[in-house]
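Working notes for the structure below.
Of the protein chains in this complex, all but one are displayed in their positions.
After this line comes chain A, so read on.
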Amino acid sequence: MQWWTLFQKELIENVRNVKWVWVPLVMILLAVMDPLTNYYLPQIIDAAGGMPDDTEIQLPEYQPADVVMMSLGQFSSMGVLVIALMSMGVISGERKSGVSELILVKPVSYLNYITAKWASLALLTLVAFSLGMLASWYYINLLFGALSFGALLQVLLFYGLWLLLIVSISIFYNTLVKTPGLVAFLTIATVMLMGLVTTIFSHILEWSPNRISTYIQQMLTTGSVPSDLTGAAIVTLMMIVFLIFGSVYTFRKKELAS
């Protein structure tokens, strides 16, 4: 099956260019960085020479939910950057180098081509993100208190959807422009712009994908899935589908050589 051939090639490529090593490592690092530094802050301060004896430091008591949000906070900024960087050349780079001239004169379906690229990036993103959150979950249970595995799965599901949207945005820009750097820039700019629009029009954009992490916090504290989270998840899913088909459409319109 052609789709499988394309998908397999992406997997092998990402293994050989060690994306399957560095992306998970960076994600794990991002996930455990804040929980660990916050937990060990007193020791870190001591090691750095300590504070004057009469200083009183009141360190907040973190709940497991707060710590999850620390990890997600890192993914919202640095994680987006990592995804934008790892996916920026996935199609545009092939067009820029000219290798797509060889591939796309073969009877390759554009739908297969785009969705195989998307799926390979989605898989890498989800695996790396899950590994990161598993590491974070491990330290949460060890250092901050119990968080159920069910809750972790819910976080993975909903936040994973948000990350897939970023992958889809990047794929879309990949079909639109030919310069990998520009793809990364446009992806990050779009995510930031969406955040800005969501903040400004917060009263009408309750189901904006950018609010998923806010609702996840609600979910963790109340223990039940807020209806707004379901709404935002559905909107995100629709946007992903729309972006994938939009990518196929723009790619079909494009001339493959220049």
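Rule of thumb we're sticking to: contacts are C-beta pairs under 8 Å (C-beta built on N, C-alpha and C of every residue); 3 or more make two chains touch, one makes a residue touch a chain; residues count from 1.
We take it that contacts and distances are computed from a predicted model.
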Missing chain's UniProt protein name, "Blue-light-activated histidine kinase", "ABC transporter ATP-binding protein", "Spore germination protein KA" or "Na+/H+ antiporter subunit C"?
"ABC transporter ATP-binding protein"
Among A:Leu11, A:Leu104 or A:Leu237, exactly one should touch the missing chain; which is it?
A:Leu104
Could you please point out the chain A residues that touch the chain left off the display?
2, 5-6, 9, 13, 16-17, 97-99, 101-108, 255-257
